[in-house]
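Below is one structure; the comments refer to it alone.
A single protein chain has been omitted from the complex, and every remaining protein chain is retained in its original position.
Just so it is clear, A, B and C label the chains in written order, and each chain counts residues from 1 on its own.
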């Protein structure tokens, strides 16, 4: 017999966004029950709906857990009270009932009102400092920080699909290699042109497959033409970009003939060695030793970039950040405020970036493997629009459309 | 202790083609032994080599089986005798020790000389009629036909890599989605131009993904411009080609916007119904009801085509051949004498075609899934060059290169 | 300005099933508008909801198309009239505004009442004969048949998730290779035990990968132990099953050592030849020539099976049906009345079967490639639960769990 109950409210496009469906399913899946107290359905398309319902459960702990799920769907408790704050017991450590953030707009009821949380990202906690609330990674929490606990005074502002569907909605349905990507490329080109015109900031996350598949010159052109505000990549992109600029190869394969070349197997190490000779990538550009490619265009145009290291890196280049905490900070700084992120054939850097950006950032992921896009969505970046295609042909065609 | 032995000869580019390596490995893997009687290595690149060796084995049956493997590598017995012929005991049935063919040039020792076998394809048997030998499917063998048995008087003429490497060798190494396909497309374009100029016959094997990915107009252009000699496809290609010509959709997705359209879910059935109204595809063209697309261009230009049915077909179109034995015969007739086959995103029709063509036919397979190309090679069509990319962008780019 | 409008009704679990969400989205995507006349939301979990709304659109044709989409979601027109019937103009040909069926329970308003349609499957039409209505493939329509046209008097009874979720819901969420399949196998085992106990009919659709991956003996055991009511396969399953029974190999690879064997490359043709010697599979079993394997167990137990041919078949076996229309009929006859279908690693036969079965048939699809399951759902068999794993280990583990 239900021993405990709470009353929840939700408002907005509850039906067309599917929020109400997910709420009811969450309740039933939890073995709890609901009773609709009031439901006012929007009469026409632009009207919001509003629901008020009691959720009851035999087990208080389950109800607390369910509350977390409902809050994540955009519900909030009717009888909202002041946020529960508890002090972090030590550095990088929070009370066990901490509220774990999602990547959507979030408010906390504090001092009598719903207040916005700054710096939203997924899998963080909310720390209160005076009147301001901000999202923070647990590792950055200090002993004594006031941390928001339980989900009872938290409210998430759902993204309603129509806000975004106008330009990109056509691609949002599913991930398939059986679609015409030419139309998708046209849409991305139009969006890039709009971002440039409107002063948007576009971050590109790129893997070395961009170089291997011959997409390097096209991406370099996008940078040169001002469509890219920041480049987030790994050591391998830098290495193979330099290799292709200095020797015309990528992993030892000549880019103009697609055949292996004789010095090939040494070329990526020679490229690293060449940069070490000058000290850094910018020094090599300044010395006139590096005169083309993606890194060259970034350096020449002053576009900020980060090359993050990984366990499998050769070299690495002197410019590569091998401390992952520093690399995460550097990535985070570059994506902050970006209005659009384009992810090109790299699961590692794409998931890392997806973890950092709020859900309202326009996000495109291009990969020949549909599983990469699926995985990105599974990991919480559900806003990602996937384009399943050859990234080399994609970039070539995108650059052509933008140059017309 | 080795009880039985046979002496084998092989000649040609034994080292650079890897044939000798495969021979020795086959012997050792079989638990047999060899003794090299004579080996003359070609002194320079253009010289052939020649080897003579004794193969011995404790078990006569194993040696017979091993002989089959060695013959498949291009060896033949030194003490060759007249071919063993046995009568087929009944229709579609051959003696148990029948020789199973490969898809390479094959000779049989008969009436004192090595004689060519006509109509080579894999997984057939060799039937002797008077002086002529030809390859035949078992199901086409008639009771009493003289069938070549055992591999002792059979000789395969290996393909040496240099014969082919000139134009295509660059792509032959492996199957990878991490290559620049732009170069590969250029090579295919050059080869198609050469085939047209030299009167070659190019068969295109195409799946419906060609239409879904927006490659239809490009393939239609290739047909219109005379690059295609025959089209081998299935019911679905025909249906979606007609759907896109009549309604601008493919499986209900609008090709110009990549969005689902309202009538969409019915369109492929409406397309079939529309053709039934006229009776056949050519009748629909004649009546002016079908005025664009792949099928239209084939019909207008008189390019022969086959639409083979399958178990999963809707409709099918009245033009689709639903009897698989008839469909195999029709495919076989169209690929006979083709100098090049281009396979576009359809494993079923590509493997079917691969089974029918001799190994010296230039074969290109384009698919976004690398496993398709691998499987094609595993099934015996080892000559296939794979291009892992989006077939829509591939065709679009190929048509552009050919129209310049 | 909206020129035309229609009033629709829908009842049932409109919110938790997501139906209302999909309805509103379909309306907005179509550029139409709605006005909610009445909405009664179920107060508790078991209560149905009910909605009545006006849909208006500037364009009458668009509204007709939209009506089709809404009907597919389970709406029906409030002012329902008698079904529009038109005579088929000729054999295999229907009026252009025919109603195309889905695979869900369907009713037509006829002679003053909603009447059930028999033999539901997707992509058919509804033919009226006297008082009875049945679903039929267009190719089976005869000139003069009365065909239901437009969707205005059609109503689909939606499947509500809770009906099915009890046993299988745990697996229904998504397709991922990153899940524990051991739990899923336990659930399938429980369901198979229940089906056997309750007299359910379970059809197995199996591809040759079952044999290649060593799953043959486990599937044979399931058949022997009475868990399988019908086997739907292709020529290749039959051929490699016989090959493994006679020679211990599959495509020439020994199943006990996973190494190629010497006679291997000929074994699948020898297997076909051996069956031809006896005439048919049952004759080979009767003659004592085939004494184990999947086909043997089916024949011994009198389990009906169909081996459908395809364009790529070698042989085929004399038992293989090479006429695809006959093969579709044979498949259709075997799945009729099945309560569960298990699809094992074959996209071709699985899609073919999915086309034939109603949406309320429990459907499991096991494949190592997640794209196969996705494609099956995209083609309309949305009820399919995918298990992404190695089919050989799956069957081995399933048989073990059932034998405990």
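The working rule: contacts are C-beta pairs under 8 Å (C-beta built on N, C-alpha and C of every residue); 3 or more make two chains touch, one makes a residue touch a chain.
Everything numeric in this text was worked out from a predicted model, so none of it was measured.
From the set C:181, C:269, C:284 or C:317, the residue in touch with the chain omitted from the display is C:181, counting the whole complex.
Residue-wise, the contact with the chain that is not shown comes from A:269, picked out of A:87, A:118 or A:269. Residues of subunit C in contact with the chain left out of this view: 170-171, 173, 177-184, 209, 212-214, 251, 253, 255-260, 368-369, 388-390, 392-394, 396-397. Interface with the hidden chain, as seen from subunit B, comprises residues 15-18, 20-21, 24-25, 27-28, 33-36, 39, 41-45, 51, 161-162, 174, 176-177, 370-371, 374, 378.
In the full complex, subunit A touches the omitted chain through residues 29-30, 62, 65-66, 68-69, 72, 89-90, 92-94, 96, 98, 100, 123, 138-139, 234, 260, 262-263, 265-266, 269-270, 272-274, 276-277, 308-316, 318, 322-325, 327-328, 331, 348-349, 351-352, 355, 369, 371.
We adopt the following convention: only the chains that are shown with their structure count from here on.
Relative to the centroid of all protein Cα atoms, the closest per-chain Cα centroid is that of C. Using mean Cα coordinates as chain centres, the one most removed from subunit C is A.
Put simply, the C-alpha centre of subunit A and that of subunit B have 45 angstrom between them. Along subunit B, residues 369 each make contact with two or more other chains.
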